[in-house]
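Let me give you the structure first, and then I'll get to my questions.
A single protein chain has been removed from this complex, and every other one stays in its place.
We call the chains A, B, C, D and E, going by the order they appear; numbering starts again at 1 in every chain.
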Amino acid sequence: MRILVINPNTTTAMTDQIVAAACRVAAPDVEVVGTTVEMGPAAIESYIDESFAAVEVVRAIACEPRFDGYVIACTNDPGLYAARELVSAPVVGIGEASLLQATLLAPTFAVLTTLARAEQQVWQQLRAYGLAQRCVWVGATGVGVLETASSEASVADAMVTAGRIAVEQHHAEAIALGCAGMADVVRALRDALDVPVIDGVGAAVSLVDGLVRCSHRTSKVRTFAPPVEVHYRGVPRPFGGDDER
Amino acid sequence: MRILVINPNTTTAMTDQIVAAACRVAAPDVEVVGTTVEMGPAAIESYIDESFAAVEVVRAIACEPRFDGYVIACTNDPGLYAARELVSAPVVGIGEASLLQATLLAPTFAVLTTLARAEQQVWQQLRAYGLAQRCVWVGATGVGVLETASSEASVADAMVTAGRIAVEQHHAEAIALGCAGMADVVRALRDALDVPVIDGVGAAVSLVDGLVRCSHRTSKVRTFAPPVEVHYRGVPRPFGGDDER
Amino acid sequence: MRILVINPNTTTAMTDQIVAAACRVAAPDVEVVGTTVEMGPAAIESYIDESFAAVEVVRAIACEPRFDGYVIACTNDPGLYAARELVSAPVVGIGEASLLQATLLAPTFAVLTTLARAEQQVWQQLRAYGLAQRCVWVGATGVGVLETASSEASVADAMVTAGRIAVEQHHAEAIALGCAGMADVVRALRDALDVPVIDGVGAAVSLVDGLVRCSHRTSKVRTFAPPVEVHYRGVPRPFGGDDER
Amino acid sequence: MRILVINPNTTTAMTDQIVAAACRVAAPDVEVVGTTVEMGPAAIESYIDESFAAVEVVRAIACEPRFDGYVIACTNDPGLYAARELVSAPVVGIGEASLLQATLLAPTFAVLTTLARAEQQVWQQLRAYGLAQRCVWVGATGVGVLETASSEASVADAMVTAGRIAVEQHHAEAIALGCAGMADVVRALRDALDVPVIDGVGAAVSLVDGLVRCSHRTSKVRTFAPPVEVHYRGVPRPFGGDDER
Amino acid sequence: MRILVINPNTTTAMTDQIVAAACRVAAPDVEVVGTTVEMGPAAIESYIDESFAAVEVVRAIACEPRFDGYVIACTNDPGLYAARELVSAPVVGIGEASLLQATLLAPTFAVLTTLARAEQQVWQQLRAYGLAQRCVWVGATGVGVLETASSEASVADAMVTAGRIAVEQHHAEAIALGCAGMADVVRALRDALDVPVIDGVGAAVSLVDGLVRCSHRTSKVRTFAPPVEVHYRGVPRPFGGDDER
Partner (left out) sequence: MRILVINPNTTTAMTDQIVAAACRVAAPDVEVVGTTVEMGPAAIESYIDESFAAVEVVRAIACEPRFDGYVIACTNDPGLYAARELVSAPVVGIGEASLLQATLLAPTFAVLTTLARAEQQVWQQLRAYGLAQRCVWVGATGVGVLETASSEASVADAMVTAGRIAVEQHHAEAIALGCAGMADVVRALRDALDVPVIDGVGAAVSLVDGLVRCSHRTSKVRTFAPPVEVHYRGVPRPFGGDDER
């Protein structure tokens, strides 16, 4: 089985981290391939950044339509529904993945995110996926995406501090990590908090793996049917000769 | 007061229709200016189309940052949150606008959309805005965006047929129109169904007008704060010298 | 366009304030007319007060059935649904209006109310209108309606204090004001808190204005259909020769 | 124990029916006293009617403040929250009562109401009380309140027809009756449908009975605290020398 | 009328307390009979304990199928739905009963439970019954079931402390007691907090009483229909000759 893990930002060092996290949990017969989008923001901190990234995720998948499954490795899940239109192979975002795994390990969870501006974006996801009732807190560390991914000790400290608030004040029984760059602090958080700590990259890889082993393909009957042909002005149509559609 | 109405698809004939609909409801001291995005799909039928349109909406507003208010004239509200980050002036999408006006006219409403693939997209909006409990039906006419905007008699027929299902079978007490190209059939629907029929373009223009008269600006404290500076690779940063941020 | 703004309490000084707030946001072609109910409580602090006020709102509209639109200027929206039965012209309550405008300016908001006893009444409205998920806090200043309307400095202080709790502790990104008498402190709150502060009177006037410009009338097919004729004992029937019904 | 059952409409024949229904289920040590409001509509079919009735319910209880418990015998529960402010003794509306009993007998229920205009009013109650998820259908018989109370065979027929739709098409497992005048058809419905059929009058009497036996009084700490003193213009203050407040 | 009150744990001293609490609120024509399950945990603190208790509740009712109504006297409501399948007479759990009574006395309530591990179990019940929106807090005293039932002064102190947090910090306007062993501290809590304090045993007895007086029987059309016959290996089938099914 071959899974393509797409980093929706243009920071290749972060792609390396993400692929490493993916490989750590992949089954022996799974080949993980990482890719970085070609254009756009170096980190996704705003809705504007996310808008640009979503288009690049679509382009990245359109260039590589033959994988068995796809992971979108940004917790905002940029381009997720568009990707499901584009290919039939399963596509999972790390945002939804971390939330789903959390529901299997604890009755309640908290989500740790980067900047305060992202907190409501997480709540929007929680409502869209129907999981808001399980989440007791969304808290920001105040540390931006790239700094979070830098794996400095101060980042782990900030996350442990936020994690303690989640567990002690809000009674969260698990922690979902709200950034692809947080995988390296999983161990520090688990040691400090003694609750499950869920990295979205690992969660998404394992969910895609499961969907593929169960021979599942994205539903194509209505919402995620192949797009109707529409003329694109000034840019190539993002979809074309894929004979699956 | 000057309001910029952005058509997120590249079909200029549709921009003309949208501007005409906007002008019909504008107060005498309001200047409506229409604009069409430069690149992207001629119609927004899929999530892929919407992804591309969202970026172009951001670009269109970044080029015209001095208006008193903005309307995004596609019922999917592409780029709405990104636009709220970009400028302080109020931004309203015609999707949310038609739903909000409907709640003031009737206890329940239905949304008429174009293709069946769009129905769940509408439900996602309804849940995101918190208005799902007021909506009794989302129904597709099976007519695509551009054909809907063509104003042929057959389109009105299809919409009246769907509207009758909404009112008679689902007991909708108002109809929200789920496409910017539907403004021209408002009269036919009202005559046939005898319930309020809400065109999103008119709704959005009047909501922005009201926000401006009340001196409101988009909240900038957390979620819609000006984006943090992030390097963009391969494309210009979509935000720059706007001294409001 | 002529809009009737009804003060549901019998304090005429408050009517003057309300009309002034309405006029500040009215478009140049809009005539705002204020009226005070003839009987009932001087302020609406309890459900009992609200019950009496609702009847008087119905009577006030029944006496003036020819306006283009109506605003019920008490945040409890007393008599709102009854008023929608009575006339076809749009009727908007300042409670619902402030909440709807808030949703267009921020992802979350708080409502500031007067006495602690009113907090659950606000939550009941939020659930009825479907907007509870957007509200992060309802907080009382502990200052009653008439004192709030007195515009003393101490009132502004109490409201700024409550507003700070909303923004700093509950992360509200906008403030909806939960009393018609709060319009005069909008500026003080905006200056202190740097978030949108929404006065319901202005919000309702602009929403009615928009509905009228869009040629909308309240739906009359089921819930708000003209009442069936019922004998009234001891009091005149509140509806009669209105040829619209 | 003495329970006052208030008919909020002015039709005394209906009061007799209601008291009879109440007496059928009262425990041997319970005295049921019926009363009819003095003024207002002969039947409550609209929100306007309900507004007038709510005030009269408050007046009726203010005149009789010494009962052990109160039942408001109209399914709209007019004046319920106001009544809870007025007295400390428990007050139960027949609308809420029928819904609560239904939840104890079946996982799902339907509500049968009178005219189509009342259906959304029932849904508003269901949402306010938090029980909407348990209700699978609200259906109108098309028969008005007074005709329903007339106990003609045609009324039972209409209700059995609606009940069959509830059970067979919507899979309701119990039926809550949405009008005080429906008590006399309970037997016919039970025989025809073989599901629990819940009359609100009986339900409310038994709920009040239980609250009194458990020595419960309405909470007075915040929302239902005795009203603050407010000047009433043109009408007597509805509350005065009750030393409980 | 004869009501069987089942203590799902094996501590007979607690059965005595429960029966005493039931008798205090029973109407004069009601005979309360208490019974203790034969096997299983001495207290129900965990889901494991609850699983064992549920089976024993079914067995206890199968042995005594001729009562007019049944109360399951553990706040987890173990075996409630199974019991409704088994007999036609009404069955009420003290968990659901305390919540329902609370909704009639106050707009919001808190639930006091025993150990922290039980808090999410209460939230699961609140969501299942549809009453989560009415509950502002679930708080544990940290005192286990048997110690709670011991009626020592320290227990009352712990409960008053938790009750104060509920009322003062979370603005609960009523307190539902989340353990059958808490009945003896009702008076102390009411005196200290001045809000309604609802003991589930009393609530359940009065609700069953009301259902019986209204001649209600559990719905048998679908969900709670008598079980289809299934072979049981190693244990006797828990249902057999009850001619009601």
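Following the convention adopted for this analysis, a residue touches a chain if its C-beta (ideal position, glycine included) is under 8 Å from a C-beta of that chain, and two chains touch if they have at least 3 such contacts.
Keep in mind it's a predicted model, so treat the numbers as computed, not measured.
**Student:** Considering the whole complex, which of E:P41, E:P90 or E:P107 touches the chain not shown?
**Tutor:** Hidden-chain contact among the options goes to E:P41.
**Student:** Going by the touch rule given at the top, which residues of chain B touch the chain that is not shown?
**Tutor:** 116, 119-120, 123-124, 127, 132
**Student:** In the complete complex, the non-displayed chain touches which residues of chain D?
**Tutor:** 107-108, 133, 171, 173
**Student:** On chain E, where is the contact patch with the chain that was removed from view?
**Tutor:** 10, 38-43, 45-52, 54-55, 58, 79, 81-82, 84-86, 115-117, 119-121, 124, 127-128, 144, 222-225, 227-228, 230-235, 238-239
Rule of thumb we're sticking to: only the chains that are shown with their structure count from here on.
**Student:** For the interface formed by D-E, which of the candidate pairs B-C, A-B or A-E is equivalent, sharing more than half of the contact pairs by residue number?
**Tutor:** The D-E interface is reproduced by B-C.
**Student:** Which whole number of Å gives the spacing of the CA centres of chain C and chain E?
**Tutor:** The mean C-alpha positions of chain C and chain E differ by 43 Å.
**Student:** Send over the residues of chain C in touch with two or more other chains.
**Tutor:** Touching at least two other chains: 107-108, 116, 119-120, 124, 127, 132-133, 171, 173, 222-224.
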